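Of the protein chains in this complex, all but one are displayed in their positions.
Here is subunit A:
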Amino acid sequence: MIDMHDLKATLDDRAGRAPDPDEVLAGAMTLVDRRRKRRTAIGAAAAAVMTSGALITGVAVLRGDLRDGGYVSPAGPPGPAQPTTSRPWLPFSVGWMPQGYQLVRWHTGPRGAGLEYGAGPGSAGISARLDNVDKSVGEPVTPNGEQVPVDINGASGTLIRDTEFHRVAIYWQWAPGQRAVVYGKNPVAENTLLAVARSLTRQQSKPAGPTPVVTVPAAYPHVEVWSNGELDGGAQVSLCDHPMFDPNTQPSNSICVYVTVGGGPPPSRVLAHTPEVPEQWLTEETTHAGIPMRTTKERYGVLRVLDPGHWVTVALVGKRGMIDTTLPFGRAVLLDLAASVKIG
């Protein structure tokens, strides 16, 4: 049994990890500005279209483009898969990191790629990432602070010094449409951060530790990978029919498959990704490609035990209506995916 005191202490402890209010406010105002710009763009384009006498069609197209982030939705349900194998990699390498820093998490996907290192819970942290700036939702990492020009191996960069919250960020153009950001907190010395920034190279790298390797169905070609560095800490691959570069413009008819691998006891349910299905218990035994698996009753989700210490779940994510439309062929996709997962 738990004492009420323990519960309150746990909640207090979680609250102690709250984000910085100034950072949150700055982020919110960035969202506000973006919405304003979008409204202005819609208004201007609508006026232009009205002039041309094609109001209805023009505005419909424009709104569709904005909502879908400029991507065209598939004409129909996904067709037969022409699978390819996805092995996570990062499009850059970090050549140097101060002693004592361990990889905490990494990600790679259409929005960019990044690595995060930490010197221990609540201690200094350094992250290095590449943002696809024309696609990323990420804005300047520390909006408030003194800006100083710096040289990064011949490229002009900017160092932002946020003395109030002991943060430093360095960013520079990595390639056309791509920005490199190196960020330090709690605190990290500027010279240390500059040395990390200057050590970045264009050599591809495979993240440390085991990584999930999946066979990507042709219907869900947009792949994003998040990992806590070690397999036992968990990793997730999302495979989507639309690219997920901007949550504000994510089309509502998108559907994804989340492949989650982890260590320890296998879960008894997969997460419900739609409000109409509160939870999905893995109750049904089945075999696919000779591999024993467990599925939810409606087969929204699949569990496969990879080895005695590791497991993978595969689940459809999207609105209930889209899932129902997808299920007739989606079930086979889920089972194929679960069967294809390997630890690379």
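Criterion: a contact is a pair of C-beta atoms (placed from the backbone, for glycine too) under 8 Å apart; a residue touches a chain by one contact, two chains touch by 3 or more; residues count from 1.
The definition used in the following text is that contacts and distances are computed from a predicted model.
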Check your understanding: Which one, "Multicomponent Na+:H+ antiporter subunit F", "YfiR family protein", "Protoheme IX farnesyltransferase" or "RNA polymerase sigma-70 factor (Sigma-E family)", is the UniProt name for the chain you do not see?
Key -> "RNA polymerase sigma-70 factor (Sigma-E family)"
Review point. Per the definition of touch given earlier, which of A:Arg105, A:Arg167 or A:Arg304 contacts the omitted chain?
Key: A:Arg105
Review point. Which of these touches the unseen chain: A:Pro88, A:Gly118, A:Gly184 or A:Gly262?
Key: A:Gly262
Study note, to complete from the structure: Logged for subunit A, residues touching the omitted partner chain are 1-4, 6-21, 23-25, 27-29, 31-32, 35, 105, 107, 137, 226-228, 233-236, 244, 247, 250, 252, 254, 256, 258, 260, 262, 264-271, 273-275, 278-279, 317, 319
